[in-house]
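Notes for the one structure printed next.
Our next item is chain A:
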Amino acid sequence: MLAMRQAGFVLGAYGVSLTAIVLYTAGLLARARRAARRLPGEERPWQ
Partner candidate 1 sequence: MEPVVRLVDVVAVLGGFPALAGASLTVERGEIVLLQGPNGAGKTSLLRLCAGLLPVERGAATVLGCDLVADRTAVRNRVGLLGHANGLYAELTVHDNVRFWGATVGASEGEVTAALARMALDGRLRDVAVGRLSAGQRRRTALACLVARRAELWLLDEPHAGLDAVGRDDLDGILRAAAAAGATVLVASHELERVGRLATRVVDVVGGQVRAR
Partner candidate 2 sequence: MSVKARSAAAQAWRVARLVAVKDLRVEWRSRVVLNQVLPFAAVVMVMFAFALDNTDLLTRVAPGLVWMATIFSLQVLVQRSFAIETADGALDALQVAGVRPGGVFLGKSLALAAELAVLEVVLLGAAIVLYRTDVPAGRLGLLAATYLAATCGLAFVGTLYGGLAAGAKGRETLLPLLMLPVVAPVLIGATRATEAAFGTNDATTGDGWPWLGLLALFAAVFGTAGTLGFGSLIDE
Partner candidate 3 sequence: MNTTAPTAATDNASNASAAAPVRDKRPTSTRFTQVLGVIVLAGFAWLVVFGLLLSPDDSEQRSLVRIMYVHVPSAWLAYLAFVVTGVASAAYLWRRSRNLQWDRLAGASAEVGILFMAITLVTGSLWGRPTWGTYWTWDSRLTTTAFLFVTYIGYLAVRGLGGSHHQRARRSAVMALLAVLEVPLVHFSVRWWRPLHQGQTVEAQKIDGLMLFSLFVGLVAFTLLYVWLVLHRMRVALLDDEVDDRGLDAALAARRAEG
């Protein structure tokens, strides 16, 4: 288990990394939805 003295650094590293990824992903999906709303019925090559 985590040694107490260093736990803050380890948890902080994981917390910052995951938060950054989640925030970026959420922003990306929100952008996709916003753009899609302006393009109803648009052909999307990947679909």
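In this section, contacts are C-beta pairs under 8 Å (C-beta built on N, C-alpha and C of every residue); 3 or more make two chains touch, one makes a residue touch a chain; residues count from 1.
Selection rule, in plain terms: all candidates are chains of the complex that A comes from, given by their letters.
This structure is a prediction, so every number in the text was calculated from the model and none was measured.
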Complex partner of chain A (touching, any copy) among 1, 2 or 3: 3
Touching residues (chain side chain A, partner candidate 3) in the complex: 1-3, 5-7, 9-14, 16-18, 20-21, 24-25, 28-29, 31-33, 35-42, 44-47
